[in-house]
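Missing here is one protein chain; the remaining ones are kept as they sit in the complex.
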Amino acid sequence: MLSDFLQLMLQELLLTIIIFILLFLKLSSKELSKVNLLNIINLLLLINLIGGFFTTNSGTLFGDMFQTNDLLIFEKNILNVGVLIISLQSYDWLKTHKHLVEFYILMLSTLLGMYFMLSSNNLLMFYLALELSTIPLAALTNFDLEKRQSSEAAFKMIISSAFSSTLLLFGISLLYGTIGTLNFVEIPAALNGSPLQLFSFILLLTGFAFKISAVPFHLWTADVYEGAPVAVTSYLSVISKGAVLFVFTSVLYTVFEPLSTSWYNMLFLLSILTMIVGNLFALRQQNMKRFLAFSSIAQVGFILIGISGQNIVSTASVVFFIVIYLFSNLAAFGVLTIVSAQTGKESMNDFNGFYKTNPTLSWVLALALFSLAGIPPTAGFFGKFFLLLAGASKGNYLLITIAALNMVVALFYYLRVIQAIFMTKNEKPIEKIKVHLFPKLALLLCVIGIICTGIFNTVYNYIFSLLK
Amino acid sequence: MNEISINHILFLSTALFFIGLYGLFTRRNMITMLMAVELILNSVNINFVAFNKYLFPERLDGIFFTIFIIAIAAAEAAVAIAIIINLYRSHQSIDVEDATEMKY
Amino acid sequence: MPLCGFVVLGLFGKKYFSKSSGVIGSLLLLTCTLLALYTSYNYFIVEGPINGTYPTLTVFHITWLSFSNNLSIDLGILMDPISVMMLVVVTFISFMVHLFSIGYMKGEERLATYFSFLSLFTFSMLGLIISSNLFQIYIFWELVGVSSFLLIGFYFEKPAAVAASKKAFVVTRFADLGFLIGILLLGYYGDSFEFSTLIRQLTDTQSLQFTAITTASFAGVSILTWSLILIFMGGAGKSAMFPLHIWLPDAMEGPTPVSALIHAATMVVAGVFLVARLFPLFSIAETALNIVTFVGLISAFLAAVIACTQTDIKRVLAYSTMSQIGFMMFAIGSSNVGIENSLGYTASLFHLFTHAFFKSLLFLAAGAIIHIVHSNEMKDMGGLRKYMPITHLTFLIACLAIAGIPPFAGFFSKEEILLAAYHSNKIVFFIALITSGLTAFYMFRLYFSIFWNKQKELHHFHHEGTWTMKLPLVLLATCSVLVGFIPFGKYISFNNKVAASHFDPIFSIAPVTIAVAGILIALWIYKNESNKAKQLAVSFGSIYRAAYHKFYVDELYLFITEKIIFNLVGRPAAWIDKNIVDGMMNGIANSTQNISFLIRKVQSGKIQHYLLYFFAGIISMLVVFIYLWK
Partner (left out) sequence: MEISLLPLILIPLFTVLAMLLPNSQKQIRTIALLGSIAQLIFSIALFYFYIVEREAGNLAHFYFENNITWYAPLNINFHIGVDGISIAMILLTAFVVLAGVLVSWNMEHRSKEFFFLLLLLSLGAYGFFIALDLFTLFFFLEVAVIPKFLLIGIWGSGKKEYSAMKLVLMLMGGSALVFVAFAGIYFDSNINGTPTFDLVQIASLNLPIAVQKLFFPFAFIGFGIFTALFPFHTWVPDGHSSAPTAASMFLAGISMKLGGYGCLRVATYLMPEAAKEYSTIIIVLAIIAIIYGAFATMMQTDLKYINAYSSVSHCGFVLLGIGILTKTAIDGAVLQMVSHGLMTALFFAVIGMIYDRTHSRQVAQLGGLLKVLPFISTAFVIAGLCSLGLPGLSGFVAEVTVFVGAWEKVDLFYRIVTILACASIVVTAVYILRATGSVIMGPLKNKEHAILSDASWNERLAVILLVTVIIAIGISPFWLKDLLSPGTEIIINKLLIK
């Protein structure tokens, strides 16, 4: 029993230990300089990441409350990679921040929450994990303590997330009322598609839709992304979103499989709305973070299409796309983090003529944006292609056509940024930026990811083998 | 016919739910909004307990869930209030209408 | 046997195209000429008629571009009397012109280019003559057109020259459109582009192709006729037949020797040559043949009338060329199958032959004159006979020849033509008669007003030009005296049979008298400076003016192109593209932008609105998925 416990929950335990270490560090951080702290922390995260790769067990704990298997472990590792990259990128920002340990503690506890959410095998567990991964984020959002926007964003986030979670709970309660169980394993058998169940399911769905910010439950996203510190924004847009998407997929495919016809229609509607609205809003954004927020909303639309394929290929494609999306988006945010940390500039116009002064960063950003737009040879192309292919497997070509045309619209606003960087004349562009080693590493990692993940088939095949 | 049926309780909880919603949508004071959220949560709690008691008495899932909800609600409220305080520092007000800088 | 001659010749054609100095050019051409003469000697004399028919040899034949199993463009060399005859003409005249040019173009810094163009032209002309199938003809046809375009536009800094070259090219191009379509038609129905095959398949009334092409009809006229008419359209374009003649006068902007070569002797008769080539087909399509006749007739007459009024010496010659070609055309048109009436065919080719000599002579002489006077206007000339006796003499000979005075070359050929016309159709005959009278008249008008008349004082005296300029004149003069005596019919007739040349002194009285009359009138008017001419002009009044303005054909064309094509088609197309089609594309983009601007209000920044939308979303989903979308 205990050995089981130790083995199956290895990642969670590791993370918890790290959090505790951080606590002690915090207590004794008087004599440690910030730089050393950061070095130590990143080292710990690296250990965590590596540790993740040595756990290959599957099984359940606590009377089916907690489950784990290779796919989940892989997903957790993806999250680890993301967290590591983010922490490396936000080096410059954190160096100057006085609460950096708290930052990490909060972030890692949300990560822990996501772990549990992934592994949750029971609605109660799921709810707990969800809250664990949400509430600290609200605090993180407020981490630019003296910035008005930051606290406004935090407020909006906490209220809306509280609201969504209440609705989620309401849904859960109704579901519980109809079928009398919270266990994922038992739910499918009991589902019969009665209106009340549909009602509760819709409430559940909106809970997810809120987290992955699908239209019309997305409105908090832009404001929060804009207000939050860049590091947190990237965390929100990649890690938490990714985690929820993983869970969403598995829950839909396993737990609510009996309702698949109705949720296919819902996804159909949601994805179209999400793509169109996301794109339309992204068209005219000036603030880079806000722009990326909406672009990520549009991305979610595509992911929903992928999910709607509901077969093994589509699961693989979704996971694969999230990996790529993680690299691309983090690359974009990384450049943004560096720039805003050193110059405090986040508006698109500030990037005019950026290429003249910082060619390398410009190319990285361009690469990231191309990948987000799904342009070969970047990995984004493959991700998009497979997603849409998965979606098309249902033979719903209207959906695919709309999606394909939306990709063109999306391309337009990504190209706007490229245009600003490379073409627009600017007397005094952002001056030459000196990049520290850690962010460099992070960006390098992203670029490698962007280029190699697609052209070489290893990642995809690995995911696929996990699903078999 | 003096014993209370589940319907009454559900009615109560639903009423609570909508009262909470109403408060959330209309109140302009942030703290009040928070209270409204609590109302909704409580309606959920009532639901759980009621279902558990009336429909599935043999297991205690609902009860446990309620307990957890209460706990988490507390945590949530704590964080929320902390944020609101911080917001008050910068905005000198806890009126929702004042926290609308970021739009479009 | 003649193969070698031609291969060498073709090679030379290529080679001296790249080489480019006058002397080399001329020398190479000399060799070509000799080769050509040699070949023709072989062909006609040595080989001789095999049982009374001259063989049609196809030498050296490769597939150039194959379309379907039996339809393909080949390159080949076809040898029959007319091609051999043309060969001699082209090479000889071209040689003369080269020679003349050496003197004429002296001091021109782009001499090399000039000669290379000239040689290119000769090459493509030869190619045209010897080509063995329709498409090959078309190919060289185009090449000829381009080289003439280049040569006309040789003085590229003169806007007039550029305009003329453009005009020439576009007009002929337009004509070639018809030609091309005609070729396609014939090729499709005749299942081949080869002359030999085509003629064989289409002339025997049993063959599939024959039935196909004659039964298939468009607008009530059989396809055969259509295709032939279209092809003739091409020919008319090149040979400046009415109404496609407008480019010829302007083409005189080019260097005079070029006019002599291209626009007198060789290229312009390509049309006649083409018709002659396809004569067997024409002869089974009555309508087409008649069209040929009347087009020829009209242009002959009109051109003659216009020629009487022009004052630019080269233009006069140009119009006379046009009218002469008109003669050939209606001659060939007025002859149809039948031993007797094939006369016209022979006659026209005979006239083509002789005309080449004296017309190029005329042009070269004119060139010599212009060389000295530095002007094309008649009124700047006068009494030149003292200064340039040789030119004077040769010019006189040429005039006599073209006027058809025995025993000069023109007499024989023209007489035959008239005879043919007489046999086929009386009206044609009379018009032709008048026209020949007019010819005599305007030629001598030219002659007298240049060489006699009151002498204008020249700015400074010139000698008559180098021997290279005189020699060609003399040679050509002799030719135009002598070639008439060649018993032409013996060599060339429509079925390559040896036919006796019909020469009928009695008949020839009429034309001769008419011609003499013309000359006398000219003499009376233009011998001395007098105002008879003006009186005459006045007395003719409107006709004169109309003729002077070339019957306003140019203006008509100008109107059509500028007003209709450009304004009514071109501009709208451009406009539509700019505003409508493109506007549509941009419209999509803009509307997207606008929508995104409109819906921005949704993101109001008020948290409670967000929550409201959130809840509304849920409610609508409930409505949709629980009640509507089961």
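A, B and C are the chain letters, set down in written order, and residue numbers restart from 1 in every chain.
The definition used in the following text is that a residue touches a chain if its C-beta (ideal position, glycine included) is under 8 Å from a C-beta of that chain, and two chains touch if they have at least 3 such contacts.
All of these numbers come straight from a predicted model, not from anything done at the bench.
All shown chains touched by the missing chain in the whole complex, by label: A, C. Of the listed positions C:374, C:426 or C:571, the one in contact with the omitted chain in the full complex is C:571. Contact with the chain that does not appear here is found for just one residue of A:6, A:50, A:404 or A:452, A:404. Considering the full assembly, A:316 is the residue among A:316, A:379, A:417 or A:442 that touches the omitted chain. Interface with the hidden chain, as seen from chain A, comprises residues 313, 316, 370, 375-377, 381, 385-386, 388-389, 392-393, 395, 397, 400-401, 404-405, 407-408, 411-412, 415, 418-419, 422-424, 457, 460-461, 464.
Where chain C meets the chain that is not shown, the touching residues are 63-68, 71, 73, 135, 138-140, 142-143, 146, 153, 156-157, 159, 162-163, 165-166, 169-170, 173-174, 177, 180-181, 184, 187-188, 565-566, 569-571, 573-574, 576-577, 581-582, 584-586, 589.
In the analysis below, only the chains that are shown with their structure count from here on.
Taken pairwise by the contact criterion, the protein chains are fully connected, each one touching every other.
Comparing chain pairs A-C and B-C, the larger number of C-beta contacts belongs to A-C.
For this pair, chain A with chain C, the centres built from the Cα atoms lie 78 Å apart.
Note: centroid distance chain B to chain C, computed from Cα atoms, is 98 Å. For chain C, the set of residues touching two or more other chains reads 600, 603, 605, 607, 611.
Residues of chain B in contact with at least two other chains: 24, 33, 99-103. Residues of chain B touching chain A in their complex: 17, 20, 24, 30, 33-34, 37, 40-41, 43-44, 47-48, 51-52, 55-56, 59, 61-62, 64-65, 68-69, 72, 75-76, 79-80, 82-84, 86-87, 89-91, 99-103.
Put simply, chain C touches chain B in their complex at residues 600-601, 603-608, 611-612, 615. Residues 21, 24-26, 33, 96-97, 99-104 of chain B are the ones that touch chain C when the two sit in their complex.
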